[in-house]
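After the structure tokens below, expect a handful of questions from me.
Partial complex: the chains shown occupy the same locations as in the complete assembly.
So that you can tell them apart, the chains are marked A, B and C in the order they are listed, and the count of residues begins at 1 in each.
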Amino acid sequence: MHLLNYFQGRRVTNGISPKSVLIVNKLRTKPVVDAIDTLLSYIRKNYPDVQIYHENRPDIPQGVKVWKPGPDAAKIDLVITLGGDGTILHASSLFKVGAVPPVLSFSMGTLGFLLPFHIDDYTKAIDSAFAGRITVLHRMRLSCTFKDSGGDRIDTKAEDWQVMNEIALHRGSSPHLNTIDVFVDGQHLTEAVSDGLIVSTPTGSTAYSLSAGGPIVHPSLSAIVLTPICPRSLSFRPLVFPSSSSITLKISKRSRAPAGLSMDGQTSHVLNPGESVTVRASLHPIPCINRSSITEPDEMREAGEGAGPGKEDDWVRDINNLLQYNATFRSKALTRHQRT
Amino acid sequence: MHLLNYFQGRRVTNGISPKSVLIVNKLRTKPVVDAIDTLLSYIRKNYPDVQIYHENRPDIPQGVKVWKPGPDAAKIDLVITLGGDGTILHASSLFKVGAVPPVLSFSMGTLGFLLPFHIDDYTKAIDSAFAGRITVLHRMRLSCTFKDSGGDRIDTKAEDWQVMNEIALHRGSSPHLNTIDVFVDGQHLTEAVSDGLIVSTPTGSTAYSLSAGGPIVHPSLSAIVLTPICPRSLSFRPLVFPSSSSITLKISKRSRAPAGLSMDGQTSHVLNPGESVTVRASLHPIPCINRSSITEPDEMREAGEGAGPGKEDDWVRDINNLLQYNATFRSKALTRHQRT
Amino acid sequence: MHLLNYFQGRRVTNGISPKSVLIVNKLRTKPVVDAIDTLLSYIRKNYPDVQIYHENRPDIPQGVKVWKPGPDAAKIDLVITLGGDGTILHASSLFKVGAVPPVLSFSMGTLGFLLPFHIDDYTKAIDSAFAGRITVLHRMRLSCTFKDSGGDRIDTKAEDWQVMNEIALHRGSSPHLNTIDVFVDGQHLTEAVSDGLIVSTPTGSTAYSLSAGGPIVHPSLSAIVLTPICPRSLSFRPLVFPSSSSITLKISKRSRAPAGLSMDGQTSHVLNPGESVTVRASLHPIPCINRSSITEPDEMREAGEGAGPGKEDDWVRDINNLLQYNATFRSKALTRHQRT
């Protein structure tokens, strides 16, 4: 667990330029395609020794090598994502084995929770990243083990999946509630009769878990959040566990419905009565490059009171700007125009 | 922060008997007085070399030395509390400087969240503690720094207080809401217009913070919880921070009310507009002896599946038994008798 | 709207015995079948002029007439249900046109929210009902109108459905959130991005709406509750409208998912982007016979202070017994036995 925190917020100063870069995108919209072209030209011109990779697709740009995930995958030193939050979740899903390289994420003009950089700022961001003038936030991930009703391990593809946001069990389109037994470190905690349960990372605490009523957990904390979805109980509350805990969700034999499994919003398989999933902190967090770590000398001076340069917390800004956290009731003066 | 976790759940096996014991109680009811007598006899008979201390009071038992908290206090190897949860909070308040000795807490027959042992089980509990056959849960505490509106430190007695549950700011009997600026690591997080704010430890997450809508946080996690009390906003949610964060609450100059300060339920002073308090994890947690750590060999065999011997988590049992966590709606069969 | 309240809690004293009784059950378990037999014998013996009806099934008891819902259905003076809460919901679904006869509901030994009578008490309950010595609670229902994206009415079977609990829209097994525009009396209220929305009666406020975080609304109030399911917003709160309001839910053209429709827990059809449903209070509530209305003279005397005889509110008892409403934290004395 402590490893997860190790580089938390530390400035990475080795200054050794990445030799291989993986570009990740989900959509093929014109802005995304254009942005990839621009990035490619820029990297080739300024960092000619760098090998650029891309997932296999019919139309990958010239000179870019195809990259396939798996044990034999080519080593990647830096991941660049272009798109929304879902693109980073997708990038995370590509790295199931071993350590994950640092991720530099560009938004395409739309704000996102996991998107520190605006595509227009690409030169500054890339130069800083290649020069190692960055800090990273190690975003925790969760991994899963599945067992059948006899207690034997089930081999599923989801097994290797490591989620950045959450694992969610949900009755889906079954009309009936499901009954799930929850165990913590092997000890029975409770029997949940509900629409489903969410086991979330701190990163995921602002995603589905938040909608279901969960607390907002700072992503630099190593913790696991358990949030019920529409429980048939007045007294079910979200729980926050240390990241050393293992959480087992077992579909009760008397559950009236199976539970569909979603991992970071991707539908996986269905768990039937008697089957279970055990969730643990993964050994391999995602090192996300902080926006605030990329500051030019003169911006530092401007920063003024409050957090010092490079210390500002993107998260504080995001929960205010994106979630409109604690927007207080308006009682400001009105112009006549607004009154109608 | 990592220090706090260091011994978390580790079995302490040095086997060196404590040389000095401090007995703490708040009430002087007959059961408490009788229990103290019983404990005294037992310790004197079985551990004759141990010096027993007690806070200064007119009626402390013969042979017991008076103990005064402070820098010159006699060294204590073990604290024994007798009473409710409030008695442990009181014991915590006696140790403001330096490390805290392990605490063995007896309930007087009434369940409590911080009370692992029933007084009737005193022989087993004391023998195990004296033999070092115990594990402890290091319960985090919070410490405070106060500043006036000029930013200068204010010298208050509350400054040295280290709370186990929480620091709460509340408008008290003022009819008006107060306005408090919240800063995290020096960065402005939000302006809270509310009845007040709670900064809580994981231990305190089942106390006042829970009533105000906060999540339940496992006490072995090192984290700080910020929970608003009746905020005038639809979008204020509880927040969970890493224990390395510092949280500053500053009464806004335009606050219509000052804020009364409570520490672990004890009223302290009032913070006026412009004044602030900064809360940080204390270096000195309270090592609380776990009930589940005291198991006899034959009990271990009985435990069966689930958590292994000595590994059971008192907390799971407590949130179920004491908080009636997730009590599902009853639909059990009824006898005729119950139907009326 | 006022009509709904008209007989609320009024003692119905006409004393005119019902001439036709409809028996409703969902399950065919042995206890249910036996109970039907017992009821049949009792009614035949004591009220020989009464015609008994049952829904069409292969195995309906001898002498019982088949009853088919619809405009030409035989007139029913009293409905008797045997089973769980779902059986009453099913009985409600049989009466889509015109007024509903009073409903006498027996539980099969399992508590339920809509189940006032235990089957063992059948003689007293039936005699009181046949003698008109009862009061009823008029439980409000909701009715729906469906429109396609051009604003034209869609003819669906769900149209005639009148729900006792709620109409729920849910993304079901779609991985994506849906976007629903909510209108109140034709005025745009909000755009909801969520798992779904619930429009509930006060009766339904203790069903799905409660699990989703809605308030508990007394069933004698005429009101409509709108409760979001896992909304992607910090500031969505349940709303309570007068029963004169009409609530329109329109799947936004930019919704990423359609919305599956459930009525009283029964899956109906799917609403696609552009389609809408308008919900209004139905003119035809369900007159449910109150348990507390059936009191024998001597029980009245015993009742003592508090609510007078026949005035006790079943609902108060139910939210305490069934929902374990406001179960306070235990701190009662423990016997040794309980401590382990």
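Just so we're on the same page, a contact is a pair of C-beta atoms (placed from the backbone, for glycine too) under 8 Å apart; a residue touches a chain by one contact, two chains touch by 3 or more.
Remember, predicted model here, so these are calculated numbers, not experimental data.
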item	value
Complete-assembly copy number [criterion: all chains share one sequence; 3 shown]	4
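What we mean here is this: only the chains that are shown with their structure count from here on.
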item	value
Inter-chain pair with the most contacting C-beta pairs	A-B
Homomeric contact subunit A-subunit B: same or different residue positions, threshold half	same
Distance from subunit C to subunit B - Cα centre to Cα centre, in angstrom	46
Whole-Å separation of chain centres (CA-atom averages), subunit A against subunit C	42
For subunit B, residues that touch 2 or more chains besides their own	233-237, 323-324, 327, 329
Residues of subunit A that touch subunit C when the two form their complex	170, 172-173, 175, 194-195, 208, 210-213, 229-235, 260, 262, 265-267, 323-325, 327
Subunit A contact footprint on subunit B (complex, rising order)	2, 5, 183-193, 202, 205, 210, 214-218, 220-221, 223, 225, 228, 231-242, 245, 305-308, 311-313, 316, 320, 323-329
Partner subunit C, residues of subunit B touching it in the complex	84, 107, 109-112, 118, 120-121, 233-237, 321-324, 327, 329-334, 336, 339
